[in-house]
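Every protein chain but one is kept in place in this view of the complex.
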């Protein structure tokens, strides 16, 4: 058994082809690092994807890879997992694809807790098809198909995945490489449906949309790093915090009063509502969250599926062609 | 202008064909009653549907009706609304269809606040195709395609519609005719995407699943009638109540202490999380809610769509065939 | 109640080699509670043991639970049976009507001098009105058929069971339970009429109701009462003329009535067992494919499983995921759902993965007529993809052929790593026929060299079958990337170069030729040097065969061939078409096979079609053959 513990062990022979400056390079690097850090066996990792810029990633990894249809990877992964429950199955999904042709497949997979890890690469635009809005594009964005500015209400991917039943949901950033590395490791270790939204900069069609979180000097004022069991604070000297109040979230300036105590983040909570609320917080009114929103364990799809009559018969079985109603010809 | 103010004015010539005892009969009656009570103009009401038992409803109404593809009604309705923004557009959708082939269309329509009214007839089974599980079927249900009992995690339709962005979301019961009537009137008056889940009894394939809420003598112990601005209490003498606590819901026995005061239902809340929490409450641990979970106003899809360059030109416009780069042949 | 007198045809009394009746068709019809399906099944069981080859087609109501005695609630079974090796006859010479609505729907199909056997107890005023009869059609001036036999079956059944009148005190079984035995009374009458031994039925009842002695007793009583009543009351004006038994070569073999869906399922299970690879059927349940879905769900295990998908694209995608994982991914689909899977078929073709599509044709466009027969999706199967993505298309010729053909399809899919579509119609999937169960040793193996994971060739390096090694994820040291992009021949490297695309197009076309060789030639039966060839495909085989037999009697020399492989066509197709001066291509659509043949070959032929959602009628095909044979051309 050969182990591969260098990121380069996970590079395929193919030349990497994204635009200069694309955030996908950083993500690919962290994926390779995660694979080698764990370390994982090359032959047991399978990366599936469809069509899109991000979806090229499987081509660049020396694991097993399958680049099928735009929108088809999630269901194919579900089938693969039923055929070979021991493999670790990854899906790379752009926002355009994930919340376009794959919406249905994706949300049902959340519901069923299919044991796959989805890297949802969100650049809030359809890149490869040359810059159309997706269901995550923020209002007012000028796109190839919305030259007067997109007007639809976007989704928060993590919140919707949570609402649909995902058992592991996290968010990270292309350029925040250490954080991203950790989150990928967490996802890889999760048993069940893992959904990782990675905010990724599309240099060409949607440059700098995440700049407040990614590179601006005052980024600590804009985002919370979620940590399980820790109070949710942020900003210089952690002077700011957030707190659940009834069915919503409030900003607090923590001092010693109980009423201003920030809430403690609980990624293992039975209910997913706290996580959903965190996943929808948005600048400028609120900080945005990165980290693990939720990580709970529930029976996986392939397990419950095979718990019924589907288990292979341990003895050498024989096919009963006759059935109960056969008869000899007299 | 003829007005039609008798339910029978809204009956088509077609013979109604559901199984004896099917909950759809009661729903149809309330739909006709609502149409005549408002009263609404027959020619301005359009009912669209796909294929399923409930989806036969448009055939039985004397309004305009379009029974198209399994899964296709939501998008067709969106197109219709763009073509004729003044019509009132209704969609009848079974759970099998709505959370099967139509999942994607439906959730994006929530997101876009398409101005249509969806009657989501939930019998937690696929009826017309003879009894397969749907995404609302509760675990353990024996179905034609899950003879050993369904094992997937079901969705709560109202909660998912809310998570996806629906602006009006309500739930009612086939047999609770007065309540159903009121809810239908509210939906018809809502401007924007209205989602009404109607719990419906399928006599043949899923009999009595809603019996605790529908007909059992102790049904008041099992359900809350939500009313805007009123405390959320239920049971004999309203002795029980519920209350939002942090990011979840707790049972309370209201007395005079502030800490046991039930929360006040606010259907107009900006955030949809309270509504989502209510929509996921389930017997036996909690009461189940019927009524309006949420009713807020937001610009509708056809309005924002036509706010851009799409508005018809008021003057008689002329097509410019020449474009900027034409030239005379010299 | 003792059996004292029996008619000479009663095989119980030592006349085992008595000749069989000639080919017959009977139809049984009634309301939901009349138990038509069970009646038909038991008749087939008994007749099958006697040496008949049976072919039965059920018709269900479109309504799930229609109101009692309405036209919308009629259940029917049509049973054609003939001695083995003999052509069937589809003229209904016997109609059993358990209620007026059933009679109303089927009165037009009974031959003028056929026998109508009716349960007169359900021909009351209310039931008649429900069915739309103003007058009683069984008797009086409105009597429909001169050979009508009215029997108060409800009363007689009750009498037989309870030795009393219905509702009277002392009844041993409730009215409702008694009611459910009426079909057995009718069965007894039918078996008497056709001189079919009753033992198989008695055995079946004993097994079925062993846990419930009172029901067992009642059933037996009702059944025997029907049999005896026929004799004692001398109800039938005459019994059928028997003709000498030509062949009972099947004697002693084990037989069962099998539907096409049952047969398909058995085949899939066999593949799972033999290959030791997972076989998974992923599907929505769009009628008529919902039947195989329910059946599959009930029969999972031993490596075979079923999953209900949320839509057709998901279903096919799950299936291809299974195949990518080294199993056989299957999907069942019908009509309008088929094109949604086209994209996945193309992917299977591009990535070279096995995929098995069980397609169930329905009549009509859009929602159409899901309960009606048609061969409506051949065009879609042949052409319905972007670019030149080939799909192997096979069609079973009968219910039992669903077994053999599905095995073959799985073999092609796995041997060539290619998508394969089986085109079903209701005549081969929903219908049942007597099936001589094959010897286990005769079943094909599934071991191919390219399954070996230790081959040194790359993932796309083809063997002599033009099939690549089937290296599946999990195999150490063989990691590679597959997908839907065009690529270099024999390599996984993506390429958009014209010459590579051309090479791949040619490669895929060449593989289809290998598959044609693998599948073998089309056999032709009938006269050597015949003047006319009748060619069909799908579930119409028994009807076409019978029509040929009939037409032969008019002195026409006929050859008959029935295509089970539609793409690639058999290598001898052209040779066959050119061997006959005239060719008649019969199919239940607007003439798709005919068009396919015309497009490829030159021959002198006509297209004979039916497009109303019903099966061919033997005599009509016969007439068409005769006319065409006599036409100068």
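Note that the chains take the letters A, B and C in the order they are written out, and that residue 1 is the start of every chain.
Quick note on the criterion: contacts are C-beta pairs under 8 Å (C-beta built on N, C-alpha and C of every residue); 3 or more make two chains touch, one makes a residue touch a chain.
Predicted, not measured: the structure shown is a model, and the values here were computed from it.
Student: List the shown chains that the missing chain touches in the full complex.
Tutor: Displayed chains contacted by the hidden chain, ordered by label: A, B, C.
Student: Which of these touches the unseen chain: C:143, C:455 or C:485?
Tutor: Among C:143, C:455 or C:485, only C:485 touches the chain that is not shown.
Student: Out of B:34, B:76, B:93 or B:144, which residue would touch the omitted chain in the full complex?
Tutor: Missing-chain contact among the listed residues: B:76.
Student: Given the contact definition stated above, which residue among C:22, C:368 or C:438 touches the chain not shown here?
Tutor: Checking the options C:22, C:368 or C:438, the one contacting the hidden chain is C:368.
Student: Check the options C:301, C:379 or C:581 and report the residue that touches the missing chain.
Tutor: C:379
Student: Could I get the residues of chain A that touch the absent chain, sorted low to high?
Tutor: Contact residues on chain A toward the absent chain are 17, 19-20, 51, 53, 69-71, 99-101, 103, 126-130, 132-133, 135, 144-147, 203-204.
Student: I need the residue numbers on chain B that touch the omitted chain, in ascending order.
Tutor: Residues touching the hidden chain, for chain B, are 1-2, 12, 14, 41-44, 46, 48, 58-59, 62-69, 71-72, 74-84, 86-87, 104-105, 108, 305-306, 308-313, 317-319, 321-330.
Student: Using the document's contact rule, name the residues of chain C that touch the chain not shown here.
Tutor: Per the touch rule, chain C residues meeting the hidden chain are 62, 313, 335-340, 342-343, 346-347, 349-351, 361-369, 371-372, 374, 376-377, 379-380, 382-389, 483-486, 496, 498-499, 501-502, 505, 508-509, 589-590, 595-596, 598-600, 611-614.
What we mean here is this: only the chains that are shown with their structure count from here on.
Student: Which chain's C-alpha centroid is most distant from that of chain C?
Tutor: Relative to chain C, the chain with the farthest C-alpha centre is A.
Student: Just give me the whole-number Å value for how far the CA centre of chain B lies from that of chain C.
Tutor: 41
Student: Need the CA-centroid distance for the pair chain A / chain B, whole Å please.
Tutor: Computed value for the inter-centroid distance: 30 Å.
Student: Nearest whole angstrom, what separates the Cα centre of chain A from the Cα centre of chain C?
Tutor: Chain centres of chain A and chain C, defined by C-alpha means, are spaced 46 Å apart.
Student: Where in chain B do residues touch two or more other chains at once?
Tutor: Counting only residues that touch two or more other chains, chain B contributes 103, 135, 146-147.
Student: Using the touch rule from the top of the page, what residues of chain C touch 2 or more other chains?
Tutor: 310-311
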